[in-house]
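Excluded from the complex is one protein chain; the other protein chains are retained at their positions.
Naming follows writing order (A, B and C), and every chain is counted from residue 1.
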Amino acid sequence: MTRRADFPLIFDHSVPGRIAVALPDADVPEVPIEEIVGRERLRREAAELPEVSELDLVRHYTRLSQRNYAIDVGFYPLGSCTMKYNPKVNEDAARLPGFARLHPNTPPELAQGALELLWRLEAMLCEISGMDAVTFQPSAGAHGEMTGLMLVRACLDDRGERRTRVIVPDSAHGTNPASAAMCGFEVVTVPSDARGNIDRAALRRVADGSVAALMLTNPNTLGLFEEHVVEVAEIIHGVGGLMYLDGANFNAVLGITRPGDQGFDVMHMNVHKTFSTPHGGGGPGAGPVAVKRALEPYLPTPTVERVGDRFVLQEDRPKSIGRVRAFNGNFGIYVRAYAYLRAYGPLLRQVSEAAVLNANYLLAKLRAHFDVPYDRTCMHEFVLSGRRQKQEHGVRTLDIAKRLLDYGYHAPTIYFPLIVDEAIMIEPAETESRQTLDAFAEALVQVAEECRTDPDLVRGAPHHTVVTRLDEVAAARKPNLRWRPKAEVGSRA
Amino acid sequence: MTRRADFPLIFDHSVPGRIAVALPDADVPEVPIEEIVGRERLRREAAELPEVSELDLVRHYTRLSQRNYAIDVGFYPLGSCTMKYNPKVNEDAARLPGFARLHPNTPPELAQGALELLWRLEAMLCEISGMDAVTFQPSAGAHGEMTGLMLVRACLDDRGERRTRVIVPDSAHGTNPASAAMCGFEVVTVPSDARGNIDRAALRRVADGSVAALMLTNPNTLGLFEEHVVEVAEIIHGVGGLMYLDGANFNAVLGITRPGDQGFDVMHMNVHKTFSTPHGGGGPGAGPVAVKRALEPYLPTPTVERVGDRFVLQEDRPKSIGRVRAFNGNFGIYVRAYAYLRAYGPLLRQVSEAAVLNANYLLAKLRAHFDVPYDRTCMHEFVLSGRRQKQEHGVRTLDIAKRLLDYGYHAPTIYFPLIVDEAIMIEPAETESRQTLDAFAEALVQVAEECRTDPDLVRGAPHHTVVTRLDEVAAARKPNLRWRPKAEVGSRA
Amino acid sequence: MAQAPHWQPHRYLPMTAAERDEMLRATGRTAIEDLFTDIPAEVRLRRPLALPPALAEPELLAHLRELAERNAHADRLVCFLGGGAYDHVVPSVVWHLAGRAEFYTAYTPYQAEIMQGELQAGYEYQSMLCALTGMDVANASMYDGASAAAEAAVMARDLTRRDTVVVSAAVHPHYRRTLETYVRHLGIGVRTLAHTDGVTDPARLRATIGAGTAAVIVQTPNVFGCLEDGAALAAAAHDAGALLVVTVTEPLSLGLIEPPGAWGADIVAGEGQPLGNHLNFGGPYLGMLATREAFVRRMPGRLVGATTDREGRRGFVLTLQTREQHIRREKATSNICTNEALNALAAAVYLAALGKTGLRRVAELNARRAHYARTRLTAISGVRAAFAAPVFNEFTLRLPVPPDDLNARLRARGILGGLALRRWYPEMEDAWLLCVTEARTRAQIDALADAVAAEVAA
Partner (left out) sequence: MAQAPHWQPHRYLPMTAAERDEMLRATGRTAIEDLFTDIPAEVRLRRPLALPPALAEPELLAHLRELAERNAHADRLVCFLGGGAYDHVVPSVVWHLAGRAEFYTAYTPYQAEIMQGELQAGYEYQSMLCALTGMDVANASMYDGASAAAEAAVMARDLTRRDTVVVSAAVHPHYRRTLETYVRHLGIGVRTLAHTDGVTDPARLRATIGAGTAAVIVQTPNVFGCLEDGAALAAAAHDAGALLVVTVTEPLSLGLIEPPGAWGADIVAGEGQPLGNHLNFGGPYLGMLATREAFVRRMPGRLVGATTDREGRRGFVLTLQTREQHIRREKATSNICTNEALNALAAAVYLAALGKTGLRRVAELNARRAHYARTRLTAISGVRAAFAAPVFNEFTLRLPVPPDDLNARLRARGILGGLALRRWYPEMEDAWLLCVTEARTRAQIDALADAVAAEVAA
């Protein structure tokens, strides 16, 4: 039985001389290659790439794919990540040659369809967010955060204001302080209050003329709506700061409330969360940033603009912060987001209604079995605590998560937000059926039961996965980050 | 743990009111539907189809797919079925809108590209087979057999000969006698000789003026080349019969020998074997029939013909046997076969060389561990016998096959051909690497070892599959061939 | 023959020249030719195959694209063609799922324990097909509608031990032609019953059949698009002791129309293409075959059955295989082996995507849009409905100009017009068979009507 054996690496399939593609002949006059690029520039040793046939290649990656959990395989209640259904037709759209085969340096007059798509998408994002303009440059949420804060900075600089601090609640995602730091801001953390809102008293204490912006996530990372968002905006605006929204949780309030109306000046959206573009196992995503009119002059180049009945890529933006990447952003992802929005139209509101109802329904089923640190009406997700299980049975939240894998589910997000002890953050998303929620609740309740009756079973989990619990400590202590050709093994770490 | 539970049916996911598609409004004047089709014709009860959301649908079939073994997942040594790599680019080609969205009733002058493809494919198949003309109508090998025998019949009828018998060797695939029966022929079986060839003495005894045709598979189902095929053809032709080739094993001799040169008058090809079109878990395939000039007048309609620089679908064929299906055959499959042949060109010969070498290599590794009833140079496949394991350890070939599943392999074909006791028919195909063959041989040798050391383990196999051994007897005794809505359950079988 | 000097690496072949030589050695040979010595020397091919040279992938795709673009496919011209194949919307999910490699690169599920995906999907397909047709059992597919109908006739002969089948002239001519080919050598006679104003007349049918009639074969909607009076035809057949075989080329009609099982069909045979399968210039499609429970052991084709494993879990297997050729050989119910499993899978995904209410709605959409088109077209002077019977999504018109001429002119306007029925019924010189599915928008229908009005007046 080979079941216990290591799953082979692609390099293990390699045999010198194999190839999985056919290359045409050069069919141009033979010139010695050294004459073309110069002998001293020629590569001396070929790169140690695996040499496999097309079938070996196909089988390797097909089998690898089967060792992966995905939305198409099962329920993925990964809080904050919004793992919802990724419509298949959007994949078809993105693969149309008119999009997939379009070169980014194509003159805009030959890319009118693509530009019109972006222009229309911008209008839709503005309507949904209550903002005035959008940049498509940022490639993910964190990239959007950085870009948004740079806009804040550019605006304040333009006003001649030297503000150095960005306020971030203690419940914020790690990207928020990291993004602030990348823009050279000092990060000031404020705590949350007993209801899970930002602590307004503490906020007032730090809010002064040095504050460039407050970065707020709303609904916040506890899955709660900031009840006093309007007041918070007044506090920040009162000291001349700007309001930044981390829109990672925007999916909870589409058509229900608009950040622009709540007082936010700038926000990013995670189209790979809110607007259903597939996450690809770690990207590609897209993090377009939407701003109020006052920040528009600073948007990165290029922007998409309409001039008469033509669409252009506007590079001439004297106050722009510049670029945050090459070309026009993750266009292929925007094709999908656009298709998603056109599939819903004004019905988009139902997305948030169902997401929030699903979350509250699931919370109701689980409330009795776990601690609920902030027991309010949740939005699209909620945070439990595994404190009880840890204290009473010595089972950590990590163990509970691993045990859920045995039941065929992806685990919730754990240990985030940091302000909840043994946090278990559950987001069902609107595309899951009640039956799925019921079955998942049952499994989680059963794991809670196992924590009481058979804690070792839980601590030893997972038991039914292709590998059992992996040693992360060893991985970090002696990093093995790449395969090396046999001869080299051991020569370097 | 839900691991032991039944895998749900799509019907189990159904909730009234769910839907996985969006339907546009009719946007035409409202007319009561009864007025359109008549009240008495209206369906009274809607069909009990499952009602699911798009995600439920995706997840159900994605998970089902993961419960399937396929060439892209692993080695598939299913003798006679030629499970070789199905090139991905061929799938892309078949999905081009110009092929996939082409209506079969499109006037030929608007389908010139499709017709040219078929015309060129016909020329290539003729070159490879040594035949003169091809019909694309038959949808699979067996369909081709039936069609080919009907051509034989039509030809003989046309000559005024009333021949009633078809000779089929005892090693033939079951479709051969069944096809003969469908054409109203009487089937005469002749045995094989000690070397695995057709018994020429026996053949001579039955060969007389009543013989319409001999159906031969060559290489035959023992994986052996009929050494006396030329002589056999002379015997049959000598009594006025025709030679039919079951081309299921054509993949062994591409570019090496041509049936048309061996004396065959008519043959079918399994493009889903020889020419790599995917088998789809039981079809679609295609079974084009190639004939010598004498049989051409009888080919089904339509044929593809070139008139000047145009291609036409010729329906006007007075001696044609008619149609064996609607429209133009499995065109989408022929697109793939065509792409395959164009990817090889004259290199096609290497396909057979590698297929035969792979088979002989594997045979060499296994020879010591199983009985080899006909120990000759095999062609693309070979047949072992599990006789020894059965007699000595009470382990049947079925058990050995099932045990191989535990090792992550598909099993070979078993109990076919019928003339070999406990037959194990192994076909590696040319697209498998030596490493794969080595690993498979090792597994099979280990199973042979287990037959000695732990026969119960083998008899109880499979152990590591999603279900264990299934009760086929019960399935046939009390057939449960469909799900029924709850209310109906028990009302009928 | 000397060993071929070269071994050219190819992307589909893992074997390298070095491996070839090592493997030859392992088998005790020195040259590839040594493997082929059983082949009589005089029939060995002594030259390379005269095939066009091997193409690398980009050249290959470019060539195939070029061929594909020389076809007037349904994304290029607005398609009003029907006649046995139908341009329906195929939801994107269907082939994202049916096109998964684990499905399409599998073989027939002989090893049930590792093929539960295919098998369960087959069982579900059978179940949905029963629901759709109103029959008791369905098999896992036949080659196509025409061959399924032909096999149904053979099945009826076996069941009734009678040897004539009566087929309506309003059955698709390809089906009739296929039927004739299939039964010719089996001693089964075929009689064709002329249609009466586009439908099969039950009274004429009664007058035609008798004690020798194994089956009556009718189609609804028939080749002219007309709905038959199925109940009356069933009664006529049954009164004569014959079976009623109902052919369906447009199964979407069953979302709206009372299914054959409800009005007495004994066997339903038809074409499943409209259920999620692409037009593909005629194939691969799938034959549907469903019948009464009592007849199941006479049925051709694969059947999937539910059973249990050693732990009592539900699982699926191919069953009732004693009907089949690999066991029964010349006594089998049919020779069919490879069928159209993947297309059946696509049909199941399609039916599940629509579901109970969706199927009804899409069927209504077809009927409504076809009705609208028929109303608009027959309002054009000189254009009239050929037949009075109700229709689903196809209908026959009589034109004041030759249909082929009109089609040629419509093409210039981006329209793929209807079928000139004269192709199949030479006497129907002015008949034009139009099909309007849910894929045709009102705007497209209006454009057709305007174009026809203009061209007919011109």
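Following the convention adopted for this analysis, contacts are C-beta pairs under 8 Å (C-beta built on N, C-alpha and C of every residue); 3 or more make two chains touch, one makes a residue touch a chain.
Because the structure is predicted, anything quoted here is derived from the model rather than measured.
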item	value
Missing chain: touched chains present in the view	A, B, C
Omitted-chain contact residue, chosen from A:Ala181, A:Val206 or A:Ala294	A:Ala181
Selected from C:Arg29, C:His73, C:His96 or C:His174 as touching the chain missing from the view	C:His96
For subunit B, residues in touch with the removed chain	15-24, 52-56, 58, 62, 87-89, 91-92
Chain not shown, touching residues in subunit C	57-58, 61, 65, 75, 89, 91-92, 96, 100-101, 439
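The definition used in the following text is that only the chains that are shown with their structure count from here on.
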item	value
Comparison of B-C and A-C by number of C-beta pairs in contact, larger one	B-C
Whole-Å gap between the CA centroids of subunit B and subunit C	18
Intercentroid distance (Cα basis), subunit C paired with subunit A, Å	45
Residue numbers of subunit A (touch at least two other chains)	15, 18, 22, 53-56, 58, 62, 87-88
Subunit C residues counted as touching two or more neighbouring chains	10-14, 19, 54-55, 57, 91, 93, 96, 101-102
